[in-house]
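Have a look at the structure below, then the notes.
With one protein chain removed, the remaining protein chains of the complex are shown where they sit.
Just so it is clear, A and B label the chains in written order, and each chain counts residues from 1 on its own.
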Amino acid sequence: MLSKRVVKLAIPVAIGALALTACGDDGGGGGGDASGTVFKIAYQGPLSGDNVDLGINMENGVKLAIAEANESGDYDVTFEYLDADDRGEPGQATAAAQRAIDDEDVIAVVGPAFSGAAAVAAPLYGEAGMAALSPSATNPDLTQQGFPTFLRGVPNDAEQGAAIATFFAEQGVEKAMVIDDLDDYSIGLANVAQQGMEEAGIEVVRESVPSDTVDHSGIARTAVTSGADGLVYTGYYSQAGPLAVKLSEAGFDGIKLAGDGVKDPEFISLAPGGEAEEWYLSCPCRDLDADQEGRDFAERYEAEYNRAPGTYTPEAYDAAMMIIEAVAELGEAADRQSVYEAISVGTHDGVAKTLSFDENGEYAGSGIYIYRVENDTITALGDITEITG
Amino acid sequence: MTLFDFWDVLVLGVVLGSLYAVIAIGYTLVYGVLQLLNFAHSEVFMTGGFGGVIALTLVVPVAAPSLAQSAGYVILGICTGALLGATVAFFLEKVAYRPLRRRNAPRLVFLITAIGASFFLYNLAGKLFGRNAMPMPRMYENRTVFTIFDTTINITQLLIICSGVLMLLIVDHVVNRTKLGSGIRAVAQDPEVASLMGVNIDKVVSRTFILGGLMGGAAGFLFGTTNQVFYTMGFLPGITAFAAAVLGGIGNVRGAMLGGMTLGIVEAFTVDVFGDAWRYFGAFGALVLVLMIRPTGILGERVARTA
Partner (left out) sequence: MTATDNTPTTGAAGPIGSKRAAEAARLRRTAWYANPRFKRLAALMGVALVGAQVTGEQGTNRDIFHAMRENMTGPGLWLWVGACLLIWVVREFLRAPVANAWSTARRAGTGPAERARTVWRRDPRLRMLALTALLVFLIVLPFLVSRHWQQVLVDQIAIYVLLAIGLNVVVGWAGMLDLGFIAFFAIGAYSAAFWTGSLPVAPPFELNNFAVIPIAVITCLVAGVLLGAPTLRLRGDYLAIVTLGFHEIVYLMAKNWVEFTGGTRGASVDRFSIDLGFFSYQWGLDPRPYYWLQLGFIVALLVLFIRLEHSRVGRAWTAIREDEVAAAATGVDTVRFKLLAFAIGASTSGVAGVVYASKLGFINSEFFIVLFSVLVLSYVIFGGMGSIPGVLLGTAILIWLPEFLRDTVPAQDRYMYLGALLVIMMIYRPQGLWPSRRRVRELHMAEEGTATRAMPAAGGRPATTGGDTPS
């Protein structure tokens, strides 16, 4: 029997030893070859929480860019990385942004990754005069609110939503159910898709499933009884997986499509019975296999991280590279404001696309791609304009 | 609402309700003997889910299992889940609660210990098994078994309802008909007198935790089968089941079953009528209302009084 005394003895030891090992594990960060001034590039996005995979894909992209820049020896300054984890939640965004702003070495931020967090953090970055170049926040409203330093490096959801509507009209859908997860990004995309479909004459049923839902049998039943022959889910993969399972159990046989938040291999592994098959995924992100530059990038990435680049990895890489080049151009004199000004009017020919911005900080360009889950892999079908002709 | 809808939703509600009822048993038994709101029970439930995943990953289900194989997987999963849940519950009592019991600590201290243990356990699980959700390995092809009132019932639903009801019957039997049960009831009624009558209180408390842990763990596995397994999965079902225990009259085993079923069904109908966003609104609204009218729950308290 474990007596009180044993507990009394064991626990302090446990704590002592724990403190020891904790100290032991720590350290070994940074280093750098100490050439020139150090500039930090922060990444704000989900590095914990439900959608951590999306965040890590981008974080690795940023890290890769920084590592390559430092190794190349082309620049007189040294770059370092700072993580600002916001769990992808607006509630954590203030703290994450503060973390980046309070570190005076941080010159610019890649992110915020999610739209909800971006809406909260962008004013703070604005006050600090620091560029926030988001590789993935696609809510259309973000560039309409006059945030002083917010830049978007992807086509926004007005375009993605319209593409979804076009795609559904093309597929002959008559009645569609649109499900959001009450998140900023999700509602934004769902609104645009709904509007587009209604204009195209498709009847739309709108539902909301909060992102902390554990049981999706209710919504699956609603989808089946609504008689819809098409379904759009605009949340993230962590919810889309179980939703796909329940939809298949309930016998939903219409066309299923999800937005860029679902385009992650984790979506397929969350539906192990093959329920993710034949889901369409729309994304303003390009397929890397399409050209040599993309394949090279994928190779370098895989050598570094032992996994294939994920959604928005190349976009994050491009964003970080654009910041790095702007800083290198300005040299030692670079500060937050000047870097922002340089980026906002600059052009960067990146791996995924050519980055440039209009006067609102909106990405100047377009391109929505459709993917499909086939044999447990996400396969590119091509640009929306090619598919719908 | 058409009749078709009614039966359909009712089935979803009963599935949820059986899970809640089984989890609520754990809360109510512990409350009966210790007067303790055992917040950490939701972590016992979570452990059961991981137990199932671990066991099934080890045996690696084949692609197209035969009926016997499928049954084997299910039984293996339930047993591992239940055993792991019971182990966690057992050590929880021994390490965290027993020292407090020895010094007759006030109830709030127990409550904070339970909260602390819950934090520790679910974060440890997140650390060990990863913080992403994972699905239960497929044990069978989930298809419709039969149709009743135009409502289809699939294997998972049938499995949950049947094993839930079976477990409830077993617990009811244990509490009302066995020696352990009379020990539990005696301790619930008056521990001092029970101790004078030769009941070994430590043993009874320990076994109560084990019984609750078995139920909680098995429920965790079943929940993982129909949904996903993840480290925070205990929280919301745990709170709902906790509310169910209170609704039925905490400490009252049959009350917990009734409370669990009620909340499951209320939840399913809330989701159907108002949407997923309001899922817990109905359950908690019902709880607050019922308690205002009947301050000790639907069936009143105490394990002892069900006999």
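Criterion: a contact is a pair of C-beta atoms (placed from the backbone, for glycine too) under 8 Å apart; a residue touches a chain by one contact, two chains touch by 3 or more.
Predicted, not measured: the structure shown is a model, and the values here were computed from it.
**Student:** I'd like the shown chains that the missing chain touches, ordered by label.
**Tutor:** In the entire complex, chains touched by the missing one are A, B.
**Student:** Kindly state which of the options B:Val9, B:Ala133, B:Leu222 or B:Ile298 is in contact with the chain not pictured.
**Tutor:** From the options B:Val9, B:Ala133, B:Leu222 or B:Ile298, the contact with the absent chain belongs to B:Ala133.
**Student:** One chain is left out of this view; which of B:Phe45, B:Tyr73, B:Phe110 or B:Phe221 touches it in the full complex?
**Tutor:** If we include the chain that is not displayed, B:Phe110 is the one touching it.
**Student:** Since one chain isn't shown, list which residues of subunit B touch it in the complete complex.
**Tutor:** 31, 33-35, 37, 39, 50, 53-54, 57, 95-96, 98-113, 115-121, 123-124, 126-134, 187, 191-192, 194-196, 201-202, 204-205, 239, 242-243, 246, 250, 277-278, 280-281, 284-285, 287-288, 291-292, 295-297, 301
**Student:** What does the interface between subunit A and the hidden chain look like in terms of residue numbers?
**Tutor:** Interface with the chain not displayed, on the subunit A side: 1-11, 13-18, 20-23, 25-26, 48, 85, 89-91, 93-95, 98-99, 101-102, 116, 119-120, 123-124, 127-128, 182-184, 187, 210-211, 269.
In this text, only the chains that are shown with their structure count from here on.
**Student:** Let me have the rounded angstrom distance from the C-alpha centre of subunit A over to the C-alpha centre of subunit B, please.
**Tutor:** Subunit A and subunit B have C-alpha centres separated by 37 Å.
**Student:** Per the contact definition, I'd like the list of subunit A residues that touch subunit B in the complex.
**Tutor:** 1-2, 4, 7, 48-50, 52-53, 182, 207-210, 212-219, 221-222, 225, 238, 241-242, 245, 249, 251, 266, 269-273
**Student:** Tell me, which parts of subunit B touch subunit A in their complex?
**Tutor:** Against subunit A, the touching part of subunit B is residues 5, 8-9, 12, 15-16, 94-95, 98-99, 102, 131-135, 137-138, 141-142, 152, 154, 156, 226-228, 233, 236-237, 268, 271-272, 275-277, 279.
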